[in-house]
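Note that one protein chain is taken out, while the other chains of the complex remain in position.
== chain A ==
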Amino acid sequence: MELFNPERWAATLANTDLLWQGFLFTIEVSLAGLLVSLLVGTLLGVFSTTQSRVLRGISRVYVEFFQNTPIVVQVFFVYTAGPMLLQAITGAEHVVRIAPFVLVVICVGLYHGAYVAEVIRTGIEAIPRGQMEGAQSQGFTRVQAYRYVILPQTFRIILPPLANQALNLVKNTSVLALIAGGDLMYQADILVADSGYLQGYIVCCAMYFLICFPIAMLVTWLEKRSRAPRKARRTATAGATEAEV
């Protein structure tokens, strides 16, 4: 059982510098990707609840495309076709390379943006129609009604599923390893390939766990909070103001 071989464990644990480097890289990519996915998702989620047929159509097509194709294919396509497409668009002399960091932030952001859009859509739809009508009857414009009445209430409902998306997003950044991106999985794979010791993968898993488990706990906590009856929410109004800030 080489998996329990203490010498191999010692050799692996002595070589974790690059793994920690990848760990930080994965966190950076995840945060940037999360930001992109929230921006894209909020925009498209709101699109799909408007009365405009065109906006609803755009949102639908986008969501269906990204939800029904694997992210690995998307990343590979952008990686191999991207430089040449950019060359054609910009008219540059040579192919225009995309840094792995940027590439994965965009790919992961767009991919999870589709899921975030669905979360936002269901969140908005959970708010009774009367709220919008009431707001508009009080002189709010549509945009103002979204901004001050609908979205703050939506926020609380959608937080648990959003945190879930963040969790999946962190794990999906591991596609970086395929394009030599420098993330945690990439560094672990190199460590294992160089030494031949599978221990590197276990350490890698533990590091992903280190990032993901707190998020998973956050999901549980948010779910508990979101389930609590309205009157028991001590900070219901505070939560709404928080969302507005």
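Simple rule for what comes next: a residue touches a chain if its C-beta (ideal position, glycine included) is under 8 Å from a C-beta of that chain, and two chains touch if they have at least 3 such contacts; residues count from 1.
Criterion: contacts and distances are computed from a predicted model.
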*Just go with whichever of "Cytochrome c oxidase assembly protein subunit 15", "Transporter substrate-binding domain-containing protein", "Cation/acetate symporter" or "Peptidase" UniProt uses as the name of the absent chain.*
"Transporter substrate-binding domain-containing protein"
*Which of A:81, A:102 or A:205 sits in contact with the chain that's absent?*
A:81
_Contact with the hidden chain (one of A:102, A:126 or A:205)_ = A:126
*If you put the missing chain back, which residues of chain A would it touch?*
1, 4-6, 76, 79-84, 87, 94-95, 97, 122-123, 126, 157, 160, 177-180, 186, 189-190, 193-194, 196, 216-217, 220, 223, 226-227
